[in-house]
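Structure incoming, see below.
In this view, the complex is presented without one of its protein chains, the others remaining in place.
This part shows subunit A:
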Amino acid sequence: MARRTFVAWGFCGPFIALFATFGVWPVVSSLSMSVTDITARDIRTPFSVDFVGVSHYTALFGDPVFRRAAVNTLYFVAAGIPLTMIIALALAVALNSGIRRAKALFRVGYFAPVVTSVVAIAVVWRYLYEPDGMINSALAVIGIHGPDWLNDPHWAMPALIVMAVWRHFGIPMVIFLAGLQSVPADLLESARVDGATRWQAFRNVTLPLLRPTTLVVAVLLSIGYLQFFEEPFVMTSGGPLGSTTSISYYAYQQFGFGNYGMASAASYVLVAAIALLSFVQFRIFRAKA
């Protein structure tokens, strides 16, 4: 082997080995598990399982619990992505221009939820969402009788969406901030000279230039949000009345029951959904670029 090849393998080999073991192998083996009747019973004799084709997938769509989980996941994605993007962009714009002093403090402040342990966050938010907790006390001041957020099947999902958006807007905000800083100042200036208002300049100059950034944020968010798991896991255990069970949570439960075949199939439904949504987003944003 040539010396250069040897050196190259020396650097790449460890990563490739790790990635193959913990990245590729689980994906391949779970794909194959999703078409067999493997359960916890077979774990010591994995070669004794039967091939069952797509029957897990058909069973999934026949399971009302899974259908509910799929609807919940779409609800979360449909509400969560626009909300997160609007808030992240608004704050990025504010940080980029408005707030001159203490900019660093705000950046850190808005980013803190991203790096805080979800368990710690859950404890605090559970207090906030108590029937007579801080949120409802604040609502009471303006005369609104707040619901029992986490125990009400209609309000539990919105409550988790608010929490998830708060927890996740930090990274999109930083990406938008980077995008905003790459918008050439002279373009905005010439727009201003031509008599455009701030808002017109933002709509017609900044936003179009942010299109690639927006695409990145949208794709990252949909990959993350489709795997909605941690909020229901720590806050509601998928309840009340199944209103916050997501596809990931469903898969997690099936793994817990020892139904590895079903669990893998559910995970692959999620993979397909992520692939589809990303594809659509690429089409939308690229077509106009």
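In the analysis below, contacts are C-beta pairs under 8 Å (C-beta built on N, C-alpha and C of every residue); 3 or more make two chains touch, one makes a residue touch a chain; residues count from 1.
Here is the rule we go by: contacts and distances are computed from a predicted model.
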Hidden subunit of the complex - UniProt protein name among "Multiple sugar transport system substrate-binding protein", "ATP synthase subunit c", "Putative FAD-linked oxidoreductase" or "Monovalent cation/H+ antiporter complex subunit F": "Multiple sugar transport system substrate-binding protein"
Have a look at A:Asn72, A:Thr206, A:Ser248 or A:Gln281 and name the one touching the chain we're not showing. A:Ser248
One chain isn't shown here. Among A:Leu74, A:Ala94 or A:Val114, which residue touches it? A:Val114
Out of A:Pro82, A:Pro184, A:Pro212 or A:Gly256, point to the residue that touches the absent chain in the complete complex. A:Gly256
Applying the definition given at the start, please give the residues of subunit A touching the unseen chain. 22-23, 25-27, 29-30, 32-33, 35-36, 38-51, 65, 114, 126, 148, 150-151, 153, 168, 171, 220, 223-224, 227, 229, 236-237, 239-242, 248, 251-253, 255-260, 264, 267, 270-271, 274
